[in-house]
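The other protein chains are all here in position, but one chain of the complex has been omitted.
The first chain written gets the first letter, and so on, giving A, B and C; residue counts start at 1 in each chain.
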Amino acid sequence: MNALRTLVSPRGAVFLLLIVLLVTVTILNPTFAEPGQFMRYIQRVAPVAIIAIGQYFVIIAGEFDLSQGSLITAQVIIAGNLVGQDDSRTVPVLLLMLVFGALVGLVNGLLTTLLQVPSFIVTLGMMLALLGGVMWWTGGAATGNPADSFRQIGRGGIRDLPLIDFLPWSVLILAGWLALGIWLTKRPYGKVLIALGDNARATRYAGARSWWITTRAFIISSVSATVSGVLLVGYAGVHPSVGRGYEFIAITAVVLGGVVLGGGRGWIVAAVAGAFVLEALFLVLNISGVPSSLRDAVQGVIIIAAVAYSGVVFRARRRTTPATASPDQGKGPDAPERTGAHTSAPRPALTPEGVAETRGD
Amino acid sequence: MRRSMTIATAAVALIGVFALAGCTTDPTVTPPAPSDSDPGPSQPGEAPANEWFDQALFDTQDAQRDVAPEGPADQPYLQYINAEMVDTAEYASDGAKKACFANASISNPWRQTGWITMNQQLKVLQESGAISEMETRDAQDSDDTQIADIDYFIEEGGCDVFIISPNSTAAMTPAVERACETGKPVIVFDRGVNTDCPVTFIHPIGGFAWGIDTAEFLIERLSPGDKVVGLRILPGVDVLEQRWAAAEKLFAEAGIDAVDYFTGADPAEIKSIISDELAKGEVKGIWMDAGDGAVAAIEAFEDAGLDYPVMTGEDEMSFLRKWKDTGLTGLAPVYSNFQWRTPLLAAQKIFAGEEIPKEWVLPQSPITAEELDAYLTANEGMPDGHYAKFGGENLPGFPEVWQQRQIP
Amino acid sequence: MKRMRVDSTVIVLGILLLTIVVGAILVATVGRSFFSPGNIRDILTGMSVLGLVAIGQTLVVLGASLDLSVTYVMSLASLIGATTMAGNPANIPWAVTLTLLVCAAIGLANGLIVTVLKVNGFIATLGVGLILQGVLNTSFQGSAGAVPWEFQLIGATGVGPVPVSTIIMLALAVVVWFLLSRTRTGAHLFAVGGDPEVARLSGVRTRPPLIAAHVMCSLFAGLAGLLLASRLGVGSPTVGQQGGYALLSIAAVVLGGTLLLGGRGSIWGTIGGVAIFAVLDNVMSVMQVNPFLKDVVRGIVIVAAVAVYSRRAVVRRRSRFGPGGTRTGGDDAARAAAPAMAAASAALDPAVASEGGAR
Partner (left out) sequence: MSDALLTDAVVPSGGPGVTVLHARGIGKSFFGVKVLSGIDLEVRRGEVHGLVGENGAGKSTLMKILAGVHVADEGSVEFEGREVAYTHPRQAMDAGLVTVFQEFNLLPERTVAQNVFLGREPRRGGFVDRAGMIGRTRMLLDELGVGFIDPAARVGSLTVAEQQIVEIVKALSFDARVISMDEPTAALSDHEVELLYAIVRRLTARGVAVVYVSHRLKEIFELCDRITILKDGALVSTDATADLTPDELVRRMVGRPIQSYFPEAMAGTARGDVLLQLTGCGNEFVDGVDLSLHAGEIVGVAGLQGSGRTELVEGVFGIQPFTRGTVRVDGEVVRFTHARDAVRAGLALVTEDRKAQGLALGQSVLDNALLVVRSVFAGRTRAARRDIPGILSALEVSSRGVDQEVRFLSGGNQQKVVLAKWLVTDPRIVLFDEPTRGIDVGAKIAVYQLMRQLAAEGKAVLMVSSELPEVIGMSDRILVMRDGEPAAELAAGAAEHEVLAAATGTHASAADTDLDPRVAGTEEER
């Protein structure tokens, strides 16, 4: 019962939507349910899911990162030009790309925190400058797709496994990156970051170095974009339009996941589910033969409806809950009854609709 | 009461959005009812009668494909087909002339290759004293900016000749007409305009020819009922729309089950589309209106472990190389990149008073499997984004300038 | 008593002047004069379309919201305008009215989704933008309709170096500035954008101003679309996307000193921001800068210009002992107020002054 209630709550709505869409796809195209096919679907979502993870950290801090798309394009072209057909250069170039990604994130963070320019504007400027710079440097087109060993990451995988015949590397990388992300949200850094998004002053008064915390969020976002770029080089190959507009897709996915623009609220797993929803939606529209020109319209409607639903429901629930605040209002100085913090014995009387507020860590 | 009122207003707002959008659909928010999804003969594309289809132009271009071009064989950029020559004596005058070039953009690999070639051609003409300098303004894919660029040239440029690569046909027409009124010669190339005031309009045979070559190639190697997936980079550009219009017509006539998608030239999107199609059923042929992302389409087959389709791409090195590696049955249609040399040469001829074709139709012949190796060796070391028929082999700086892709 | 307040609009005009001076010097090195009629016309033409969109965007940003759907509204407006006119000058009035009605309806939808459904402006207008993109792709294959010569005059001609379109844009800027400063809705928009709670406590209804701002924003995007149709002579489904007007207009608004958080801003600051972009593009085009480098320069200028005055936005606590301290008589406002206050209190109530003993 409790799980169902979470599903209906705004935090869970994105999972409900995902299940509905996946079921629809399976109905429309039964082969989708085959493990191999499902793995391919996850492989396609991996790049978007990974940048959604990066964008999640920036948004819970109350900021925006519009430069992710351009960074992917830049990294893809860098990979194409620097690796070339020489397999031995795969690892060094990978490291260089990660360093370059971290550097872009550092610049975004410092300009936002120290120069106090709104992050919307900083990352917009970075988006223009980054793309222009790379295109100028490479004359618009990379020398060619990098060596196969580099592209294996985004394309290859472990073949003919017993149950799921094909396990793409990108699925493993996504799983690893998400695990890292979840771990990070539990770590002190993650908790202080979300507290910063909720109340920046209280976090500063608690002794946190706000500028360094926010800057690290931007670094995570840019490194995520770099990882996503590496996968896209493998999956799609090198082309100047790879990654174009991915930042808006990432922000949409995170918001679909119930994360609030402005910071302080949101769960990383739901943000990733948002990315899966967008790709599932693309699948449904593709397979159901909805004319390609109409796809954007349907996507727009669903995004607004999903966010409106969590907005309206969340607001309604928040208004009723204070009335059922905790029962400790001891009148006089008589000892208020001892409710050990641990044994939070549920009070049915006091929490009638009791939507479990447990944070799904 | 308040909340239900909020929901009601929200519903009205959403309905309002659809009503005003006047769109014919009722985008059901819940997933569409599962219609039968077996790949029955679905009707081709969306609008039955394709607006872009022009039977007359289709026939002329169809004929032009087989006409042997006049002019020097080793200089395809100077050859012309069925040309009606025009006398340029009135413009004849010696001395180095200043050229003003209003370029649509260099935002895709095809245009970048052409732009590098044009600059090398310029160097040659500067040494020979025909052209003093060429001032260029880049519209960055914006019609509005290009109109402002042309107006700027008219007032400020001090141009002796206008060279214009229009961003789109209808929108550029008024501005080109204003350029003609200056009395200076106007040369239009790549995309046309709806006026014949320019001295010459330089372009390869055209979109319909591309559509016919590619469709015929696929139809010969496939049988009726086979599935062909058409990958189109973006709607609304006449050059591209004509390619699909021609192909769609021929596919329909041949009973080929052709369906088309807009990909935005994004290889990731192309690979997803092809993977979905392969999941739905067998795909025998791939048709592309431009070579962008061709490799991704092929790799979708590899990843799905299926044998390669019959495929038409473009003379971009990435496709040619993949075609060579995989050995699939393919064809590389060409939208003659060497046309980027012709405008400057035409200007030279105009100031020399020589006759030049009113409509300078350059040869446009696809690269077949037999010619593949020749073009691969000729363009050894060129980047993937380079186009085989760029026609700049005899220009200074070959091959380094194209290999390093130095964009001026 | 009034201290010379250097507000952000003054700084923006300062940056504009700096850009013009640097531009003129650079252009001179290439042997062209920055102030020649053709060049001025190119700059002003560059300002008119972005200017119209930015005026509308200013209203929405003032109300602490955003409008990302303007690019698609522009394309739709150019198509509706051109197809309704269909080359016949008699249709012009009806075509313009119909276009603006449709745009106003889209703006109303944006406003309702933001205020009633409480969806953040970013997501609401992103979604509506996608819906419009779907409409565009479905209903229009390519460029469509035809704009009669009489309407094309707006886009093509000018009074001396000043194009008619720029005059219209500046005139509308005056109108919006007037509405913003002289109507209740305008005043309430500032209040709702600045502090919705204070507005509510003063009896201001917080929804109408924001809805009006969204309607005006889409209306102005529609006007920009019509202007583009007039210049192009035809409607085009990609004319908005070609210019990337959504993000560019937001950048121009913030460059003009309007706070992204709402509550403070000025139409003239935005026009200054638009002018800075236009001068920048013009100088770079005249110097034939590689188009990719143009984006690099634009990106850097946006961040640098906003950084110049963003540090001053924070309201500081009154200092006592520092250079501006009240106790050390440094705070000029307090110092200026002190004698007047003492005099006022003495004048007002002689009884108090004497009793209070020597001060």
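Methods note: a residue touches a chain if its C-beta (ideal position, glycine included) is under 8 Å from a C-beta of that chain, and two chains touch if they have at least 3 such contacts.
Just so you know, these numbers come straight off a predicted model, no measurement behind them.
Considering the complete complex, the chain that is not shown touches A, C.
From the set A:Val107, A:Ile121, A:Val192 or A:Ile287, the residue in touch with the chain omitted from the display is A:Val192, counting the whole complex. Residues of subunit C that touch the chain left out of the display are 1-3, 5, 178, 181-184, 186-188, 190-191, 194-195, 198-199, 201-204, 263-264, 315, 317-327, 331, 333-334, 336-338, 340-342, 344-345, 347-349, 352, 355-359. Contact between subunit A and the unshown chain involves residues 187-189, 191-192, 194-195, 198-199, 201-209, 264-265, 321-323, 325-333, 335-342, 344, 346-347, 351, 357-359.
In the analysis below, only the chains that are shown with their structure count from here on.
If the chains shown are joined wherever they touch, the resulting network links each chain directly to all the rest. Inter-chain centre distance (subunit A to subunit C, centres taken as mean C-alpha positions): 32 Å. Subunit B has its Cα centroid 37 Å from the Cα centroid of subunit A. For subunit B, residues touching at least two other chains, in rising order: 6, 10, 21, 23, 25, 27, 46, 106-107, 235, 262, 407. With touch defined as above, residues shared between interfaces to two or more other chains in subunit C number as follows: 113, 117, 128, 131, 134-135, 137-138, 290, 292, 294. For subunit B in complex with subunit A, the touching residues are 3, 6-7, 10, 14, 21, 23, 25, 27, 29-32, 34-35, 37, 42, 46, 106-109, 112, 116, 235, 260-262, 264-268, 270-273, 275-276, 279-280, 292-293, 295-296, 299, 303, 317-318, 321, 383-386, 404-407.
Contact residues of subunit A toward subunit B in the complex are 20-21, 24, 27-29, 31-32, 37, 40, 44, 47, 80, 136, 138-145, 155, 232, 235-242, 244, 282-284, 286-294, 297-298, 301-302, 304-305, 308, 312, 316. Across the complex, subunit C is touched by residues 66, 111, 115-118, 120-122, 124-133, 135-136, 140, 248, 251-252, 255, 261-262, 291-301, 303-304, 307-308, 311-312, 315 of subunit A.
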